[in-house]
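Every protein chain but one is kept in place in this view of the complex.
Up next, chain A:
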């Protein structure tokens, strides 16, 4: 700094000195030359000092630089060390984490629990003293034990496999042996047939039946089993048989490969036929319907023999797609029956079993799911097909163990043995009573058509000895005609005249009086009484709407029918009712009060013994017959 300042000062001094020097030239050039020499020596000295200073400065600079350089190098070295260390640290951390994450395979193995291990492992493996303290050793020991166990089990497995092979081979051998036995047994059975016949033990026949029974669909099978059981246990007159083709039944269950073959064949065939002729839509629909209503090829036949040697033949069919059973009935009698005109419907196969239970008319399918199936193929109702397929009565479904509950529709209805068993006895009894009552009616109708009311001797006490009114006509009447009659309105309104009933018209006459009786015969006859409605034509037309006594007569026959039932099984009810009507007409005509203003004698003189002719506010006639005194009184 001082050198610089001296350097700066110097030029100034020189300049300032330069100007005044010019003024004093004359003084002496020697003075000037000495001054210049002095000045020159001064400037040289100054130059040397300058250089020295410069040199000093340079040396100082260099030192400074060296120091800095050293320090810098140190710092760099430390820096490098630091970085090395950090790098190492990182590396070590990575290693540590790797080590920590390391899952050795042994942890994947499910080892037995500690207590179990100590219990089961032999002491040379478990080494309790060492392993208790040291978890590493413990794990090793456990792994050892695991390995041993596995080896042992693998041994066992190999042994078992070889055993199995052996046994399979043995089975094969025995099977061959047995199959060779089968033809021998068959030949023995054949040989035993003549022995069976000789001893009247048709085991073979029963066996054959059971064989075919195996191919029956479940409901028919249930029916077959229950009916045979019932027949053996309770009712010797019942016989059960299976009809139909077993091969077709087997054909229904052919394995799928065969059907695939069939399909390919049929496809080829179809292609051919479509070239020739396309079946019409109607024919297609018809085929679909036929397919829907297809019957199982096997059917069960039940024969019920009644006391008088008449037989009721029932054939039960199973409709596969609809899952319902139907029945066809036929009645054969020991002797040939001459059917009177009015009895046409009594034993007809279509209606003989109608309404066995109240309301069971057998025209509608009992399975509610069928309705949807019908809609698909355009069938309105099953009743159109009932003639060929048979009737799907509810009791038939119950005998087959099929139950279609209305409240909870089930997915699939399975045949149930207990349902069938619980209904078997009542149904069989009802069937027998039905056949017998129909046959009795048959006979009675034959007699009625000839104008004779057949009263049996044990019912004779219900009527007086002399009955003058006679039955003149007995005919069947159609349901619509019955509904159109003017005096049957009450019965129709009360809902007692459905289309399952049979309707008849009887005409009873005495003198000029004609009594028409319209009869409703319920299919459940003799437990449900026939209902009569009367119309009397005598001095005007009298029916129950304008004459209280006609109403009373109807009441006598309709409401008080229990007295007329006769001995059980009350087949005489209808004829007794008709006879009573004749008696009532007699009483009515004879007790009619004589009109004083009209001339002439009474048409019907009173022959019946009556205590009183009129009684009560409605002036009833005495319609009740008292036996054995033989007089008429009021109820």
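Side notes on the structure shown:
By our rule, contacts are C-beta pairs under 8 Å (C-beta built on N, C-alpha and C of every residue); 3 or more make two chains touch, one makes a residue touch a chain; residues count from 1.
Following the convention adopted for this analysis, contacts and distances are computed from a predicted model.
Missing from the rendering is one chain, named in UniProt as "WD repeat-containing protein 58" (options: "WD repeat-containing protein 58", "THUMP domain containing 2", "Small ribosomal subunit protein mS29" or "GPI transamidase component GPI16"). Touch with the chain that is not drawn comes from one residue among A:218, A:349, A:498 or A:569, which is A:498.
Touching the chain that is not shown, out of A:359, A:601 or A:628: A:359 (per the contact rule at the top). Looking at chain A, the residues touching the absent chain are 357-360, 483, 489-496, 498-500, 522, 524, 527-529, 531, 544-546, 548, 551, 554-555, 558-559, 593, 595-598, 611-612, 614-619, 633, 635.
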